[in-house]
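Missing here is one protein chain; the remaining ones are kept as they sit in the complex.
The block that comes next holds chain A.
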């Protein structure tokens, strides 16, 4: 479904992503883990089409994505952002936020689709005409997921979708994402610095360090400690220490 090959991204003279390659099968879920500044979010933004300056190959469903994406591309691939407080327009109602993609693509049944999108992410219909600042963090992130799903995409790119939320809300959102993937046969690429989140949602993951993907392994290998690269082991040890303070 997704193929990324020798992806390179530079900001000015500084190369941030240096030849990253990975594949994700249809209905699969791939996690990218790494420290801040390792280039993991940059990879995701380039895949989504937000960064129009990269080299290498990004292909969805066997079709190479051009640097500048055509509007139809965004019906196939959507993205959910990290911070639900910054990813919703502060002066627009939820209704307006959800309807924008439908209006751009001139899709029929706007009314019905918005209602459906809200119930898909388990939000009450009463939030429809409220403003983002009237909602809680978890509700906002649900709105952001609904906005991505309203395009009926096949691929969902998730940029730390839970890191700005409370721990209890994190679990709700992760379960919602897991359910949606199963119900709609979505393909996920999830970026996070939290190994537990990645391992919960992704059977396969890649570890990034300084713009390179230093290791790809399965979540089972990670749990069992069968890591090959020193950085992966370090991340794993750190994660375990944080979970269970001795």
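The rule is simple: a residue touches a chain if its C-beta (ideal position, glycine included) is under 8 Å from a C-beta of that chain, and two chains touch if they have at least 3 such contacts; residues count from 1.
As a working rule, contacts and distances are computed from a predicted model.
One subunit of the complex is not drawn; among "Putative hemin transport system permease protein HrtB", "3-oxoacyl-[acyl-carrier-protein] reductase", "D-ala-D-ala transporter subunit" or "Succinate dehydrogenase iron-sulfur subunit", its UniProt record names it "D-ala-D-ala transporter subunit".
Within the set A:88, A:121 or A:197, the residue that contacts the chain not displayed is A:88. Across A:7, A:20 or A:79, the single residue that touches the chain missing here is A:79. When the omitted chain is restored, the residue from A:61, A:100, A:179 or A:241 that touches it is A:100. Chain A meets the missing chain through residues 45, 48-50, 69-75, 78-79, 81-83, 86-93, 95-96, 100-101, 104-105, 126-127, 129-131, 133-134, 144, 147, 151.
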